[in-house]
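The complex appears here minus one protein chain, its other protein chains still in place.
A and B are the chain letters, set down in written order, and residue numbers restart from 1 in every chain.
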Amino acid sequence: MPRPLSLHPDRLFPSDPAQRSIARRLYALVADLPIVSPHGHTDPAWFATDAPFGNAAELLLHPDHYVFRMLYSQGVSLDALGIGNPAADPRESWRLFAQHYHQFRGTPSRMWLDWVFAEAFGMDVQFGAETSDLYYDRITESLATDAFRPRALFDRYRIEVIATTESPLDDLAHHVAIRAANDSGEWGGRVITAYRPDPVVDPDYEGFRDNLVRLSELTGEDAFGYTGYLAAHRGRRAFFAEMGATSTDHGHPTAATADLSHAEAEALFARVTGDGVSAADAELFRAHMLTVMAGMSVDDGLVMQIHPGSFRNHNPWLFARYGRDKGADIPTATDYVHALRPLLARYGNDAGLTIIVFTLDETSYARELAPLAGHYPALRLGPAWWFHDSPEGMRRFRAQTTETAGFYNTVGFNDDTRAFLSIPARHDVARRIDCGFLAQLVAEHRLEEEEAAELAVDLAYNLAKAAYRL
Amino acid sequence: MPRPLSLHPDRLFPSDPAQRSIARRLYALVADLPIVSPHGHTDPAWFATDAPFGNAAELLLHPDHYVFRMLYSQGVSLDALGIGNPAADPRESWRLFAQHYHQFRGTPSRMWLDWVFAEAFGMDVQFGAETSDLYYDRITESLATDAFRPRALFDRYRIEVIATTESPLDDLAHHVAIRAANDSGEWGGRVITAYRPDPVVDPDYEGFRDNLVRLSELTGEDAFGYTGYLAAHRGRRAFFAEMGATSTDHGHPTAATADLSHAEAEALFARVTGDGVSAADAELFRAHMLTVMAGMSVDDGLVMQIHPGSFRNHNPWLFARYGRDKGADIPTATDYVHALRPLLARYGNDAGLTIIVFTLDETSYARELAPLAGHYPALRLGPAWWFHDSPEGMRRFRAQTTETAGFYNTVGFNDDTRAFLSIPARHDVARRIDCGFLAQLVAEHRLEEEEAAELAVDLAYNLAKAAYRL
Partner (left out) sequence: MPRPLSLHPDRLFPSDPAQRSIARRLYALVADLPIVSPHGHTDPAWFATDAPFGNAAELLLHPDHYVFRMLYSQGVSLDALGIGNPAADPRESWRLFAQHYHQFRGTPSRMWLDWVFAEAFGMDVQFGAETSDLYYDRITESLATDAFRPRALFDRYRIEVIATTESPLDDLAHHVAIRAANDSGEWGGRVITAYRPDPVVDPDYEGFRDNLVRLSELTGEDAFGYTGYLAAHRGRRAFFAEMGATSTDHGHPTAATADLSHAEAEALFARVTGDGVSAADAELFRAHMLTVMAGMSVDDGLVMQIHPGSFRNHNPWLFARYGRDKGADIPTATDYVHALRPLLARYGNDAGLTIIVFTLDETSYARELAPLAGHYPALRLGPAWWFHDSPEGMRRFRAQTTETAGFYNTVGFNDDTRAFLSIPARHDVARRIDCGFLAQLVAEHRLEEEEAAELAVDLAYNLAKAAYRL
C-alpha cells in the first residue's frame, strides 16, 4: 500500500505553538498574493508558442539538475535517466527516479516535487516504486490537456510578472511574439527578459570571439574595437529594455570588479579579443566590465544583478560527455569586501542605482554582505540562492543578514528556476519561512505583530516589485 | 494613532515555554547586577565636566554610526541628517530619522533605542513620523535637567566601573579630573582608561611620524630610535596604569603577529619611520609590536585586547568628505591560527598573562578561536563584537564556542560603545540572551539549573571582573 500524500497546512512553520500561531496569521496575509518572479530561467518559447509540455520525464526529470545530480551521486546512471540519451525509454527513466525517491528526504527538491504532484496533478499517494506508473500516466495525460499548457498554468499560478534571462545575442523573437499576443489581447501574461551578457563579456566563455562577430552583426557596431563594443552593449541593453527588461545579470566566477582608465581598458580589450588570453587578463576584463555595466545602469536604469562564486563544470568527464548544467557546478569561498570595492568606490554612493548581489558562500552574509548593504545606497542583497534556496538556507539568510542590513536592504524572493511547474511551490516555501522567521521575532518580543504583518507583505511582494522596478 | 511602546518583560527569551520559564528564573538573578563595562568608547570629558548633553539629534543620531549608516544605505542624505553638516536643523534631521525608523525593524539598534526611549525618557508611544516632534521635545527638554547629566546617568545606571579608550598621546586630563573628583568625594564613579597605541604602532595611521614626535615630547624619550620607542611605550603604559588602566587594546587590520630579533626589529623600525613605508613592512611592524606589547603585559600586568579584521574606510568618497567612523568599516575573513602563532609560541603558555581576542569573522569561532582558547593558558575569547553584538550574533557566539572553549575561557560582555545612553540596554540584551542560551541547555538536560544559575552570574558579572582584573 503506498503511503498517502498530503501537504500539511502548517508545513515549514516552527513547531513551537506560540510561533506557529503567529506564523499562521502572517501567512494568511501573503499566501494568495500574486507571484512576482524577477529572476529565473523559464523558456520564453513556452509562453510564445503555448505548445503542450511532453511526458513526465521530459518535464520533471530531464531538465532538473537538482534532481538528476542527486540520483547520479547515488550511483544511478545518467544515460539510464535519459540525460543526453534520447534513446532511453522515458517511462523506464521515470521508474528509476521513483525507486530512488526516498533519497530526496529532507531536500527542497522533495518539497517542490510533492507540491507539484499534489497541487498541480492532484496525486494523493506518495511517489515511489509502486506508484511510478500511476504517476507517469497521470502526469503525461494531464500535460496533453489544455489546462496544462504553459499559458494556462501561468494564469492558474497567478503570476503577475516573470523575467527570463537572455544573451545579448538572442533576437528575443519569443518576447516579441509574447508582446504581440499581449497587444492583440490574445493573452495577457507579462513575460519580460533580462540582459545576461556573459557570452560577450567573459573571454573564457565558449565561442567568445564568434560571439563578438555575432554581436557586431546584430548591432552594426565593430564589437572588436572597445568603443564599438561598448556601443554594442548600449544598443542591446536598449533593445532588451524595450522588450521589458528591467535588469541585467552577471554570472562571474568571482565578485572581482575593476575600474580601469579608458586607455587601460582599450589595451586590455585588444588582448582579450586576441589570441592566447591569459587567465589574469580574462579575470581583469570581467572585473572591469562589471563596473562598466554599473555605469550603463546609472544611465539606463536597469537594475544590476551579480551572481558570483560558482566553479562551473567541476567534473571534466561529465562535462565532456553531457555538457553544462548537469549538477557539477560547485560553490567556492568568495570575497566581496575587496572584490566589490572598485565598483562601489565609483558608483556605490549613487542612490539611483540598484545593484543586487547574491552569494553561494554563506560566510559572507553577516561578515561582508550585510555590512556592505547596510552602508552603500546602491547595494541590495539578493535572497538565499541556489543550494541555499531551501528552508534552512533561507532561515540562515534572515538570521545572518537582518540584524546588520535590516529587511529593507533585501529584495524579496527569486525562484531562479527553469522548473516552471514548481514556481508556486518555491514562492510558497519562501513565504512560509519568512513568516516563520517573523513569527519568532514576534514571539520573542523583538517585533510587534502589526509590524511583522507589514513586513510579511513586503517580503512576499512589495520589495521585489520595488527593487526590480516592476 | 501612534502605536504604543512598551518593553515586554520576556523579550529575547526563547518562546518555548519550558525554556522561557527557566530563562526568567535565571534572568531574575542577574537583571539588577551592577554594570561592569571593561571596554568602550564613551568620552571621559562627560564624566570630568558633567556638562549636559545637547539635543536629541546631537545625542542619539549624530554620534551613532550604526544608525546613520542604515539610513544612508536606504538613500537618506548624510548632510540632511546633520552628519558633518552643522548647518542642518537638528529637528529636521530628527524627523528624517523618524520617517525611516521602520527600516530598523529586526536590528539591535531598534532594541537599544526603544529601551532608551522607554526607560531613559519614559516614552510610551512608538517613534515614527507622527511622534517625531514629541520625541524631539521630550528628549531635548529632559537633557537640560540635572537628572540627565552624565554623572547622574552613570549613577542611575548602576555602573560599577567603565573603561574608556585613549591614545598614548592623550594627556588623560579628563581622567585626572575624575580621579580628583573621586578623591575629593565630589563624585564616586569609577572611570578608567585603556591603552590604545595604534596611532604610534601602525605606520599607516594618519600622522604616524608626527605622533612619534609627540610621543617623544611626552615621554622625554627619543621615539625615533627603537630603544627609546620601547621605553616610551613602557612609560606611557605605566602612566595609563596609574590612571586606572588594566588593559591595552589593539585594532589592527589583521591578527598577524611576528617575533623578530632585536636587530631585525631595529632595522624594520628604521624603515617604517623613514620615507615610503611599504605595505609589507607596515604589516610586519604591526605584527611584531603585538608580540612586544604582550611581553610588556607580562611585565606590567595589563590585559591585552586584540580587535582585528576590519577593513576601515571602505568608501573613499565618503571618507574624503565625512572622515572616519561613518559606518563604512567592513569585516574581512580573518585567519587566527597562523597569524597568532608567533605571539602564542612566545607567550601563550604564560598563565599569568591574559590576551583577549575578538573577531568579526564568525567562521573562526568554532574552527580557530575556541580550539586556541581551549588550549593556551594566556588566551581568552572576547564576546560577540560590533556587527555581532546582537541577539542572533550572541547566540551564534555561545553555540559555536562553548562546546570547545567552555564558558570559562570567555570574559563576559563588552558594550564597546560611545552611545552612553544605551549602555544598560546593551548589557541587558547580553544577559537575556545568555540566560536564554543557558535555559536551552537546562531544558535539554545538558546542564543542571543550579549550575546555570552560577553561570548566569559569572557571565553577567564575575568573568568580566576577573578577566580584566577589575
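Here is the rule we go by: contacts are C-beta pairs under 8 Å (C-beta built on N, C-alpha and C of every residue); 3 or more make two chains touch, one makes a residue touch a chain.
It should be emphasised that the depicted structure is a prediction, and the values quoted were computed from it without experimental measurement.
Of the listed residues A:Y72, A:Y157 or A:Y376, the one in contact with the hidden chain in the full complex is A:Y72.
Contact with the omitted chain, checked across B:L143, B:A163, B:L360 or B:L379, is made by B:L379. The chain that is not drawn here is touched, among residues B:L344, B:M394 or B:V411, by B:L344. Of the residues in subunit B, those that touch the hidden partner chain are 16, 18-19, 333, 335, 337-338, 341, 344-345, 348-349, 351, 363, 366-368, 370-377, 379, 399-400, 402-409, 440-441, 443-448, 450-451, 454-455. The set of subunit A residues touching the chain not shown comprises 3, 8, 10-17, 69-70, 72-75, 102-108, 111, 311, 314-318, 327-333, 360-363, 387-388, 390-393.
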